[in-house]
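In this view, the complex is presented without one of its protein chains, the others remaining in place.
Coming up: chain A.
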Amino acid sequence: MQNSGINVLFEGSNFERLLGGLLVTMEIAFISIVIGTVLGIVMGLLRTLKSGPIRFVLRLYLETFRIIPILVWLYVVYFGFTPLLNVNISGELTAIIVFSLWGAAEIGDIVRGALESLPKHQVESGQALGLTYRQLYRHVLIPQAVRRMLPGSINLATRMIKTTSLVVLIGVVEVVKVGQQIIELGVIKAPAASFWVYGFIFILYFLVCYPLSRLSKRFERKWQN
């Protein structure tokens, strides 16, 4: 086969550039997961309160993120905030804002679910033992809630990493964009490059997400009982 195009991956610094692009999406995902987790824990705690209005608002917040596609959110923030608030925000910042808010909504739901699923007698036994409120959370509730949260949270992380691929559509230079640049550069020399470049990116994402989803499955099985 004359010039199948696979060499394009290893020409010059192409390989490093693609990995660098992947790093950009990972950074966006990582920052958003951290911010989302912090906000989400607060939100999840708020959602276990009895107050009707708070619950309603936070539920609405979650549902809006569940119903409207993330790409639409990216468009709304990227194209909408600029004229509305008269600020210019980069694609990266847009992505971090949207993914953090999305993560907060979903983590909030996971935290709420975990806390509410804890059997009541756990709290009652703790109180009967004379634990203070702080001790109760520190030694009884949080360790159990974290177990219930972990599989779902890791799944959310893989979903966020996969969804970061969309930021190319609002102009962030990440792995897909780098791939496009490499393909365009070699459009005459290696017409089949797109097959290998996109195939390679496909594998890259798989290599990142697969271990995470395995991990989540393992936690799920380990802590089922």
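By our rule, contacts are C-beta pairs under 8 Å (C-beta built on N, C-alpha and C of every residue); 3 or more make two chains touch, one makes a residue touch a chain; residues count from 1.
Simple rule for what comes next: contacts and distances are computed from a predicted model.
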item	value
Chain left out of the displayed complex - its UniProt protein name, from "ATP phosphoribosyltransferase", "Polar amino acid ABC transporter, inner membrane subunit", "Putative iron-regulated protein" or "Dihydroorotate dehydrogenase"	"Polar amino acid ABC transporter, inner membrane subunit"
Sole residue of A:Asn14, A:Ser32, A:Thr94 or A:Thr163 that reaches the chain not shown, by the stated touch rule	A:Thr163
Of A:Leu71, A:Leu118, A:Leu131 or A:Leu215, the one touching the omitted chain in the full complex	A:Leu71
Sole contact to the chain not displayed, among A:Phe30, A:Tyr61 or A:Phe195	A:Phe195
Chain not shown, touching residues in chain A	5, 67-69, 71-72, 75-76, 79-80, 82-84, 158, 162-166, 168-169, 176, 179, 183, 191-199, 201-202, 205-206, 209-210, 213
